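Heads up, one of the protein chains got dropped from this complex, but the rest are sitting where they should.
By letter and in written order, the chains are A and B; residue numbering begins at 1 in each of them.
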Amino acid sequence: MADVILESRPDLHVDLSGAEISQQDFPTEEMLVNMGPQHPATHGVLRVVLRTDGEMVLEAVPHVGYLHRCAEKIGETLAPYQFIPYSDRMDYLAGMNNNLAYSLTVERLTGLEAEITPRARHIRVIFAELNRIASHLIAIGTYGLDIGAFTPFFYAFREREWILDLFESACGARLTYSYITIGGLSHDLPDGFVDRCIEFLDYFEPKIPEYNDLLSYNHIFVKRTANVGVISAEDALAYGLTGPILRASGVRWDLRKVQPDCGYEEYEFDVPIGEGTQGTVGDCWDRYFVRMCEMEQSVRIIRQALERLRGTEGQETQHKKGKTIKLPADEVYYEIENPRGQLGFLVRGNGSVIPERVKARGPSFCNLGIVDKACREVLLADVAAIVGSLDVVMGEVDR
Amino acid sequence: MSWIENRFEEGLIVTSLDWAINWGRRSSIWPMTFGLACCAIEMMAVGASRFDLDRFGAGAFRATPRQADLMIVAGTVTFKMAERVKRLYNQMPEPKYVMAMGACTVGGGPYFKNGYHVVKGVDLVVPVDIYVPGCPPRPETLLEGLMRLQDKIRHQTLARDRWSGAKEAALEKGEPAATA
Partner (left out) sequence: MAPEEIAEALKERFGDRITDCVFETAHPHVFVEAEAWPEIAVFLRDDARLRLNVLRCISALDMLEDDQLVAVYDLYSARRPVSRNATWMMGPSCCVKIKVPRSDPHVPSVAGVWPAAQWHEREAYDLMGIVFDGHPDSVTDAAGLHPRRILCPDDWEGHPLRKDYRFPMEYNGIPAVTELDQTRPIH
């Protein structure tokens, strides 16, 4: 027993050549450890039951459903315009993106999508990308908190408060907006919004290198996240993973490029992927760093959208029929790229105002399926790092 | 502390002790991290730098109920989660307070109709001291709720304490059981 090599952590190497250890000295038993549903590091009400052999986790089984709020049943009783606030509360960190997904699905079903004005389209992109930045900021801040770094959390929330001020000036709410609705938006932009947005972007762009100095290349952070929880590209596609997790495994797949809507084909932006710079392709550090890079790209998109907003003043942003539209006896399934992955809605109508079936495909629900596979033969502390890097929001896991 | 509670009538010593103890209790309410859903994000925002909760003495969020004073139930309570909420409440040592944050915990919230898996208000599961409405409540609202709880604690007294045998003592005397 000269060397102990862990398959999952090739960078750790313990040399026991001088020691005399026999099996009888260390009798070990397996232990079942329960993590959650109330736990500081599980990002909501997630319960993970771990079967461990000492510090090494042999199997991790996630249990979900502690936040099942019957959104799909409620969707069968409300008109689309009334369901928008419930779509907000699914992935509560990306309310604008959820609203956009549901609105686009219903607009596709009813044929309204051709009647959305360019102004509404550009504003939708601006708010969706601002919400992407806000969502990634929370992901980064809480991920640092899970690993044990308290400061990035406060910095991230400081930046996020700026964005929430912008949102509050537009629609009055800080978290659950219901701003993007069927047929356009619920209100037009307030005066001075464009200038304040540009002010925020000028303030925020130099902060990203600051975060990299503070957290991304921090020696302890890298040691805890590099080479941990590696997910290969084949596994990622087979398990239906989407979003930054898929991109971190080396798959340059972004639904905004593959299936552009709202005018995304006119914008220039890159799709960052994980390259294994600190460890292996598809480890936790890659998943974290892809989110940092995506924030930079979102800033780029917002600047372009603000440019395009010039000259569209006076266009209608609310559609007359948005509130009372009847759904045809047909169904449609549509997905968009949310900060956490691809959020899809299947809406089936039967000729009346109220849909017959609303099914939400939450990206975090599909992303959590990889926990069992990714948390085999890792150390106990790595489970928190892996679950944190998946950036799940239980609202859309349980709906 | 329980030997002193509910034993003495209110007088000079008890009221002075009251003042000191209540000052200590209300100025260092340590909440438990019990964020369930969207309201948890606003709770985190209250703990962050703009709406600093630490200046009220309540900034030390404890992950374990054994060290916490206040359970801020932030988010929808479902039937699957309700048993755990009760268990965590039982694990908290006294004096303990519960704040129902958000419309879902106050009375079911937007899931009141057709929410088959939602408990219509967390007071069906644990006794609640403060109800903070909103969906989600603004951070300022949460701070107002905390200040009202501090007021409630300010008016507590050792002579009529609600955690240790108050009900039995009142029943013995033949009075209706009072709550602080």
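Heads up, the rule we're going with is that contacts are C-beta pairs under 8 Å (C-beta built on N, C-alpha and C of every residue); 3 or more make two chains touch, one makes a residue touch a chain.
Values in this document were obtained by computation on a predicted structure and should not be read as measured data.
Chemist: Of the residues A:Asp146, A:Asp283 or A:Asp398, which one touches the chain left out of the display?
Modeler: A:Asp398
Chemist: I'm checking contacts with the chain that's been left out. Which of A:Glu30, A:Asp53 or A:Asp330 qualifies?
Modeler: Candidates A:Glu30, A:Asp53 or A:Asp330; residue touching the omitted chain: A:Asp330.
Chemist: For the chain left out of this view, which of A:Tyr239, A:Tyr264 or A:Trp285 touches it?
Modeler: Considering all chains, including the one not shown, the answer is A:Tyr239.
Chemist: Tell me which stretches of subunit B touch the chain missing from the display.
Modeler: Interface with the chain not displayed, on the subunit B side: 79-80, 82-83, 107-108, 112-114, 116-117, 119-121, 124-125.
Chemist: Since one chain isn't shown, list which residues of subunit A touch it in the complete complex.
Modeler: 64-65, 68, 70, 72-73, 77, 108-109, 237-240, 251-254, 257-259, 271, 330-333, 335, 342, 344, 346, 348, 357, 359, 361, 365-366, 368-369, 398-399
Heads up, the rule we're going with is that only the chains that are shown with their structure count from here on.
Chemist: From the C-alpha centre of subunit A to that of subunit B, how far is it in Å?
Modeler: Each chain reduced to its C-alpha mean, subunit A and subunit B end up 32 Å apart.
Chemist: Which bits of subunit A are touching subunit B when the two form their complex?
Modeler: Counting only subunit A, the residues touching subunit B are 37-40, 44-45, 65-70, 73-74, 77, 85-86, 89, 92-93, 138, 153-154, 157-158, 160-161, 174-176, 394-395.
Chemist: Taking the complex as given, what residues does subunit B use to touch subunit A?
Modeler: 33-38, 40-42, 44-45, 48-50, 63, 75-76, 78, 80-81, 84, 88, 110-111, 113-118, 135-136, 138
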